[in-house]
Each structure stands twice: as C-alpha cells, then as structure tokens.
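Removed from the display is one protein chain of the complex; every other protein chain stays in position.
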Amino acid sequence: MRLLPTPILAYFAIMAALPLFMGTSGLFYDAFQAIFVFSLVGLGLNVVTGFTGLLNLGMAAFMAIGAYTFAILTSDIYPFQIGFWWGIVATVVIGAVAGFLLGAPTLGLSGDYLAIVTMGFGEITLDVLKNLDAVTKGTQGINPLPRPTFGSWTLELQQERGWYWLLLGFVLLAVLAVRRLERSRSGRAWLSIREDALASQCMGIPPKRTKMIAFSTGSALAALGGALFAALLSSTGEPASYDFQVSILALCIVIVGGMGSVAGTLVGAVVMVGMNSLVLVKLADWAGAAGVGGASNVLASPNNWKYLIFGLALILVVRLKPDGLLPPRLEGGSG
Amino acid sequence: MSLLEVRGITMRFGGLTAVDDVTFNVTEGQIFAVIGPNGAGKTTLFNAITGVYEPTDGTVRFRGSPVRLEPDARLGFRAAVVAIVAGLGAFLAINIQELWTVGIAANYVLNQPFPWEKAVADVLHAARGVPFAWGVLPAILGAGVGAGTVVALWQRSRRTPDLIARAGLARTFQNIRLFTDLSLVENVLVGMDSRMRNGFWTNLLRLPAFSHERAWTEREALDLLQFVGLSERAHEAAGSLPYGHRRRLEIARALASKPAVLLLDEPAAGMNPSEMVELMELIRRVRDRGVTVILIEHHMKLVMGISDRIVVLQYGKLIGQGTPAEIRADRRCIEAYLGTEGEE
Amino acid sequence: MTQNLPMLAAALALAFSASALAQSGTLKIVSSLPRTGSANAQTGTIVNGIRMAIAEVGGKIDGYEIAYEDWDDASPQRGNWDPTVEAQNANKAVTDPAIVGYIGTFNSGAAKIAMPELNKAGLVMISPANTYSGLTKPGMGEANEPAIYRPSGSINYFRVVPTDDLQGPVAAEHVAGSGAKKVFILHDRELYGKGIADVFQKRAKELGLEVAGFEGIDTKASNYKSLCQKVKFSKADAVFFGGTTQSNGGQVAKDLRSVGFTGMLVVPDGCREEAFIQAAGASNLEGNTFVTFGGLPPEQLTGRGAEFCAGYRTMFGTEPEAYAVYGYEAARVLLDAIKRAPTKDRAAILKAVAETKDFDGALGIWSFDSNGDTTNRVFSISSVKDGKFVFERRAGDAPAEGTKAK
Partner (left out) sequence: MEWVDFFLQQLITGLSNGMIIALIAIGYTMVYGIIELINFAHGDLFMLGAFLALTLLGMLGLGDWSGASAWAAVVIMLIASAGFCGALNWGIDRLAYKPLRSASKLSLLVSAIGASFILVNLGLFWGGLPMDVFAGGVAAAAPKDFPALVPNTNLLGEESLVQFTPKDVLVWVVTVPLMIGLTWIVTRTRLGKAMRATAQNPVAARLMGIDTDRVIGATFLIGGALGGFASVIYSLYNNTISFQMGYRAGMDAFTAAVLGGIGSMPGAVAGALVIGLVRSMSDAYLETRWTNTIVFGILVLILIFRPSGLLGSRVKEKV
C-alpha cells in the first residue's frame, strides 16, 4: 500500500487549492485554521486511541502544555524568546516528555482506568496553569507571541492564506509521520495491542514500552497543535480554553472520522470543527435571516440550541456510521 | 540438561487449586503433549509457563534460567534517577512561583538583555531560603513516591508474557487470538517484532536501515506463510480467513520469533479428520525445523501419533507421564482419560 | 474517497455563503459577547441595552441605516467565551467594511485577543464590561500592556465601565469603614475576580485590616462548606469575594451563611444582577451583604438615566439589570460619535469616539480619557433587602455624600 492513499492525496490537493477560490480573508480561513489545528490534535489522538486503543480523555492538557511551552519560550514578556521555529521544536519535545511522564506510571492501567487518569490529568493541568500565575499569568494568558519567519520575511497574522498553508503544511508533515509509523514496526505493535493486548504481549511485544511510544507521539502532536493554536491567536488564551470539552471534541473527531484511520481523522476534523466554527456560528445569522430569533424567551434564541444540535449530530453520526465516516478499511486496508 | 523444567507449579484461584504441584521436564527436539480431561488445568498450566499467570508456587526454568527480572543495578539506577527527578519536581512544583518571581520576573526588563548569571544566583539564593516544610519535606516525599512507583511497577513486570516470548517460548491460544484487522503478513510481522532492530526514529525518518529490515522481514514472513500454506492470501485481513486456516496463521505468527519452544493450545480443536492429518504433518515439520513442541490436545489419535512424550493431568494433578506406549499401558491414565475420551 | 467529497463540498458551500456583502448606505454595529452558556443572562441585558439605544435613534443616522448584529463569542463546547470564536469575530468584523463599531467584549480575556486585530484595522471597540486595568492603563498590568494591544500606536479601545483598580479599593474602604478588623478574601481565579481581589487586598492592608486568608475557589465545586467553615473558624468579621454569579458567587454566599458566618460579605459588580440574588437565596444576603458598582444604580439615576430605566421597562417589560445600562451607554456613545463624524467611515468615527467629552449619558456626565477609559468614577454601594438591591451610598472619587450619615 502506498504511504498516502488516494483519499489523503485528494484531501491535500483540495485543501491546498481551496484558498484560491476563497478570497484572502473571512470566516472560511478562521474555520479551516481551526480545522487544521484540530487535525493535528486528532492525528495525535488517533495514534493513542485509534491505533493503540488507549482511551485518552486528556488531549486538551497536552495542547495546553504545548501552547504554554511555546508561549513561555517565545513571548517577549519572558527573557527566553527563542523564536517561532525553535519554539515549535521545543514544544514537540516537551509535549513528548509530558506524555512520557504521565504515561510511565499509568500506562499499565487497563482501559477505563487509564481514561479517568487522563481526564484527571486534564483537570490538574488546568488547575496548575491557573494557579501558577507568576509563570503562566493565570487566566490572563500569555501574549503576544511571535510570528513565523522565513528568512527575513515574516508571516503576519492578517495573512490568512499564509497561515492556512502553513498549518496545512504542518498537517501534511504530521500525516506523513503518522502514516510512516503506522506502516512500520511501531505501528504494527500499536495495532496489535488494540486488537488483542494479551496475544500481542505473548508475541513478545512489550506493552508498556509500545504504549509509551504511542502516548508520547500523540502528546507531541497535540502539543504541536496547541502551540500553533496559540501562535494563531498570538495568545495562549486562558487555561480554560483547553478544558475537558476540547478533549471531547478531539475524541469525537477520531471516532466520528473512523478509529485508526488517518483519512478519517482528517475528515472528522472537517466535520466536527466545521460544524463548530461554521454551521453553529452561522446558525444565529441564518435564523435571523429567516425571521426567527429574539430575546423574548430562552427557546427563541438560536444560540440556546447549539448544545442540542451538536449532541444530536453526534448521536446521529454514530448511529448511521458506527465505524466512523471513513473507517480504516476504506482507506485501502491497513495492509 | 532439559530445555524446559517445570518444578512444583501450583496455581490457586481463591479456594480453587487449578494446578497442583506439577513437575516435568521437556527435552530439546521433542514433541511433548499435555493431556487430560476438561478442567484438568492444562491451559492454566500453559498460562503459568508463558507468564500470563504468576504461579502461586513453583518455578519454571528455561535453559536453566528462571526467565524473570531480578533486582539489579539497572533497577537501582532507574529508581535513583526517578527519585531525584521526582524530588526536584516536587520541590519546584511547590516553590516555582517564588523562584520564578525572584529569578525571572524581577530581573527581566522588557526588551533589555537578560542578566542570566544574576538570575541564577538569585534563584539559588532564594532556594536556600525556602523553609524546611516547603523545601526539604516535599522533596523527600516526592523522591519516596517516585522510587516507590518505580519499584511497584517493576514488581508487577518481573515475569510478563513478552519477556518469556522474547526468551524463546512462543504460543498459540485455545480460542484463536489473531489480530483480525491486520493482514496475514502483518500478523506474522508482529510475531517477528522481537527480532527487529530498527527503532522509532529509524522508522519515522526512513533511514537506510529501514528498507533493509523491511525487505528481509517481509521476505521471511512470506516464507513462513508459505510454510503453513497460506501464501496466496498473504495480504488479506486475518479476519477473513476460514477457521481451519486461522490455526495455521497462528502457528506461523508464533514461529516468526524463531522460538526454541512452541506451545500449542488444542491446535486440532474443531478440525475435521483430513485437516487434522495436515496439522499433524505441520507439527512434525515444525519439530523438524528444530523447534521443541509442547501441545495440549484432546484428539488421542493426534497425540498418540506424533508425541514423543506425554504427561497426563487430572484435577490439576500430574497422574502419569511417559511415551505414548507407556501411557497406553498406564491403568490410571486410561481410567482417568482414555477410557472416556478415547472412544472419540 | 467517495466518502469525503460530499463533506468538502458542504464546507465549500458554507464558506461561500459566509462572505458577507457590504451594503452601501448601511452602517453596521456588531457586538461580540458570550451568548451561549452561563453568561447569557448578563449579556442578554447588554444586548437589550444596545437594541434600545439603536431603536431610540430610529435605526437611522444622517440617512444611513444602522444595522446591528448580535455575535456570539462563546462556543457550545466551552459553554463560555472561546478564544477561537472571539478571534473569528474580530477577523470577521475587520473584513466587513460595513462594520463601523464593535461593542465588546464581555470578558477581559477575550478583549486581549480582539483588541490588537481591531486596532490594526482602526475599528473602534467599546466594551460594556471589561474591567481588567491592564487593557488600557500603563503600569497596571504586564510590562508590555497596554502597548501590545495597540500595534498601530493609536487608541481604538474604549470602555464605559470603571476598572478594577478603582473598584477594589472602594470595597476595601467600605469594609474598613464599617469597623471590621479582619477580612477573608476569596476569588474565582479569573482575570476579573482575581484582579479585583488583588487590589482589594492591597488597599485593605494599607487601611490596616488584617487579612485572614486569600484563596482562589474552584468555581465548579458543588459547595464550599469546608472553605466557609475555615472562614468561620478564622474569626474574620468580613469576607470579600472577587467573582461573579457565573463563578458561583451565589453558592459562596449561601454556604457562608449556612455554616453560621454572620459577618459582612462584600462582592463586586460582577454579582450585581438579579441572578445573583436568585442563586444565593434572598434570605442569605439580607442585611449584611454589600455590592460595589461603577456608576449609580438605575433607580438612583436622574435625567437621562431615569429615562433609560423607564424606556427599558416599556420596551422589554423587565427592570434593567446593572449591565443593561452599560450596553446602552456603549451603544449610545458610539451612535453619538457616528452622528458627529463628518464622514461615516471607520477613521472618522474612531476619531469622534475618542473626542467624546462631557457626554450626557445614562451613567452621568463623563468623557473618555487619554487611555480610553471613562472619567466616570462614581461608585455606588448597595445592600440587599427583601430580595432587591437597595442603594446605600455613593463612593469613590466623587464626593461621598451621605457617608457620614451612615
């Protein structure tokens, strides 16, 4: 099988060409930049949950670690100021180390015990970021953050297309990395653990080591996503920007897309984040245009329906496509 | 010397003794069978040998060694490193606010060069002023918890199936456990993992060693599939195989690690007579590759036909062992087992 | 392959429909406030205030139609303001040439994200609710604040609410003035709550109050009984809570009383809404609870303010809440500037807003200072009686009439 099967190639071709038809700014860019950030987080979670079968409910924590690492090391409110690119490198490394530190003592736990530990880790991370305000600026967030430079040229925040392609480039790199790993010894070991942990162990696959590599890889990708998220906003936002709901969003991306499918994760990110950033954002506008809406009571405001629509959409998707929109087999078999 | 020595293995689950003080030796190159009625503790014995269960009592020695991690310098080193890191971490976690303020915030002026030496000196000075309860105590606590964690985790991983598999004991399962979403080749490649040398980075960056290893492992995997007669379906998903072929794939997967011993748990279960003949043939060929075979089996024809040596279990106890001819002559064995099941 | 094409097509279609068209002759005002989730209660009244201000000018100024859009900067995932959405809103506003004014944000954290973007575009931004001092006042926040919010070098951000650095001391002075000796400070660890608690603590120490404790609460906890018992056992005779109704102020008040704490409780303007009394239970606030608030409460207003209250009642059928008047004031000052601006473009309107002087607003007569802050420094202190906020006295920089009488 090819490293990048047709659906993935098609995705990148379409995505790379899309901005040519979309003008140079607008909601489209905001939505798709968010989609790409969450594609990275989703790819990370796909390694952990999709390939290795470890339920991780704390991806947002790794995003937060990435965002804050990047911010502390690059923002001009601190003396480090190592610049955008070294910041990204440091973020990936710290993300992997954070994954290792959480994983080392806990990856021996079975399924849902691990899930609650990762969920707890998410809560702890938020609290620590909030409480250590001398370092993290508490709920203020750290800002401003540097823009990426290419030689002497700097990508400014308004250059939406530039950011779009930059992020798409990062997604492409991540997809390449994940696909390469998936189709190597590490990937086979991950899949074998998901398929049958005991048989895998009896075949000589060391479970903890293997899970640890998956966990660190996933965390590193999530941290990268977090750093780019912060760079896009030029601020880390407040710690609550990385709360449990974000972890849930990442999980929904992977499962709705199709567990263990790289193409599925990419599509899952488009669907879930797109719904979040386009459909639900436009909902009030559409309702207003249709003459619905107002502040007279709780039901009249379209904003009050967002949870309901989001929830219904989730239930419907898994009901109609229990294996995800693009399960691995459609990707051309994992073989 | 025997290849595998089983000494006084006992397995208790709560009040139930599934395996009771079983002792036997397996010599290299044999086909060795474990028989006994249902519930005699055969699979439990296998699980105890392969590390799936930790035996309540008794030892298993393979090539004279117990195949388990012993406390060594590495463990001590690891515990020490983790203790230091955790201790420092606990100290920092509690005092980072103060230290950061003293070292970084107080010394940094926007857009001015940062006086690193002064910052370090300030931090060290401030660290010395941290009260005992907020400095030394958390550090000791952190170090203790860190070292304790290392030891607790190590304790649990002393004799795990992967260690035993890597030592050279491969196995199959009574209720076939393939990786159904993986292709046949990939199943075999998973079995070959212990012989692969390329690490994470080699595979990620596709360094030259990657393609070299990929080439020889895939070739060997295909050879193994050929050996068990499944090479035509090499790239299909294992889940699509018919039942009879799954056994063969499981055997190929187990052989991939080049084991010295292959443990087969009821390989002929659910097979028709002609399939069984093929299986006997396959087991012999496995033995001829130099692999010692230990099998659990109900089909007397198969067992008597290929085994060099047999042990008989009943209610977890070993009630007899010997060559097929000796077992056939042993009254207790016949009563316990052959008398009822032999009519099959 | 066949699976993902429809998805992409759908995304494409959406993106096309998203690009808005500028209509000539229409000036658009948008507000960016958290409209999903728990803050909706307060932001709803702000939006009402804005709608009312626009309705008062008949939706038209100098022949230009005034269109208003109520944007949400919260997402259902967060149930609160979401930095991504706020950034989207800012970008959306910058790129729509018809938009001449941005009313927002509710949360100071969100303002940090929107401010530099709008600043570069020269789009005027008026906040009805941000109180974090660092957004406008040099030296009050981080070293690089507020310069980082003004990349263009000029000011485009204004606010109609007095900042935390003024309100905190007012509360501290009230506590000290009441004869309390020992105060326990709680805060919600948010930008607003922690910020105001910090300045409260500073002022309280200056005034010679003993600070028995300074603690951040967990805003999602089901109760604070243990914490409140700690307050009670500390023998503090006053508690200051820096936080809002959303950050569980009601539960804090309730648990303080339920464990038998009888001292004074002082809360800032984030709690000055009916919802706070509802959440805390009126009986728990009766008598010994005080709320500080920038400006005078609706019923104390005279002139414009009184008109506002009457108008609000007729238009929406409810009493205006504290924040309604801020929304109203923000929109009015913007509309006033649009009217004064010689040309109806962003630059002229921005200039007109910055030049606002002695504005006859619902909150009194005030101007914007050189930082973009309101010169209105009148605070009021209210208590709760029979489930209603009752005006106690004026406080702050303005002459404190009637202080002595108390």
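Order as written gives the chain letters A, B and C; numbering starts at 1 within each chain.
Everything that follows uses one rule, which is that a residue touches a chain if its C-beta (ideal position, glycine included) is under 8 Å from a C-beta of that chain, and two chains touch if they have at least 3 such contacts.
Keep in mind that what you see is a predicted model, and the values were worked out from it rather than measured.
All shown chains touched by the missing chain in the whole complex, by label: A, B, C.
Within the whole complex, the absent chain has one touching residue among C:E56, C:D198 or C:E215, and that is C:E215.
Of the options A:V89, A:A134, A:A177 or A:L198, the residue whose C-beta touches the omitted chain is A:L198. Contact with the chain not shown here comes from a single listed residue; of A:I82, A:M212 or A:V318, that residue is A:V318.
Checked against the full complex, the candidates B:S2, B:T23, B:T59 or B:Q174 give a single residue touching the omitted chain, namely B:Q174. Listed for chain C, the residues touching the missing chain in the whole complex are 37-41, 44, 76, 79, 189, 215-218, 220-227, 229-230, 233, 245, 248, 250-251, 254, 258-260, 273-275, 278-282, 318.
Touch with the hidden chain on the side of chain A covers residues 49, 55, 105-106, 108-110, 112-113, 115-117, 119-121, 123-124, 127-128, 130-131, 198, 244, 248, 251-252, 255-256, 259, 297-299, 304-308, 310-315, 317-319, 322-324. Those residues of chain B that touch the chain absent from the view are 43, 47, 52-53, 145, 148-149, 152-153, 156, 173-175.
Definition applied: only the chains that are shown with their structure count from here on.
Across the assembly, the chain pair joined by the most C-beta contact pairs is A-C.
As a whole-number value, the distance joining the C-alpha centres of chain A and chain B reads 34 Å.
Work out the mean CA point of chain B and of chain C, and you get 62 Å between them. Counting partner chains per residue, chain B shows two or more touched chains at residues 110. For chain A, residues that reach two or more other chains under the stated contact definition are 76-77, 133. Residues of chain C touching chain A in their complex: 1, 3-5, 7-8, 10-12, 14-15, 17-19, 35-36, 40, 44, 47-48, 69-72, 74-80, 82-85, 87-88, 91-92, 94-95, 109, 112-113, 116-117, 120, 132, 134, 141-144, 148, 189-191, 194, 216, 218, 316.
Residues of chain B touching chain C in their complex: 109-110.
Touching chain C in their complex are the following residues of chain A: 6-7, 10-11, 14, 18, 21-23, 25-32, 34, 76-77, 127, 130-131, 133, 137-141, 143-144, 157-158, 160, 229, 232-235, 237-238, 240-241, 243, 245-246, 248-249, 263, 266-267, 270-271, 274, 276-282, 284-285, 288, 295, 301, 303-304, 306-307, 310, 325-326, 330.
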